[in-house]
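First the structure, which I've put down as structure tokens, then a few questions once you've had a look.
A single protein chain has been removed from this complex, and every other one stays in its place.
Up next, chain A:
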């Protein structure tokens, strides 16, 4: 009797979604490189110019807060590891008539493609500039050709931030102002 009661209870616990008790944070946390002291020529204008040069589309800016939010989409190849594409194996025939028994065998493999799909890779970036520092965060989403979200992660990594910092510093101060 007791074992019977435990079974649906376990199923219920597995089925219900767990509500987090605190707001989650990015893991790994944004890299140290994604925050650097502002130079005398750094301005929102300069950051916007640099982002546009990097192929970003500016989605939103707020000059009083020194914020720019931008987006960049690219086509990419998505490797889905064949999770949903197990090769289908099929066919075995054994038959007989008039005293004769004959057998035939056929093996077929289905799902011939390699588990590679075209997908859109969407990067979202926000940069905040004030008198003291510049701060950057980024995330990446991968959406397959069916429109399903395949991957979603924070990507405030050192490589990206270093590249963006170089791009911002490469913008001539005169041009931006």
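Things to note:
By our rule, contacts are C-beta pairs under 8 Å (C-beta built on N, C-alpha and C of every residue); 3 or more make two chains touch, one makes a residue touch a chain; residues count from 1.
Here is the rule we use: contacts and distances are computed from a predicted model.
Among the names given as "RsbT antagonist protein RsbS", "Lipoprotein", "Oligopeptide ABC transporter, ATP-binding protein" or "Diol dehydratase reactivase subunit alpha", UniProt records the absent chain under the name "Lipoprotein". Touching the omitted chain from chain A are residues 4-5, 8-9, 12, 15-17, 19-27, 29-30, 59-60, 62, 64-65, 67, 69, 124-126, 128, 130, 135-141, 152-154, 156.
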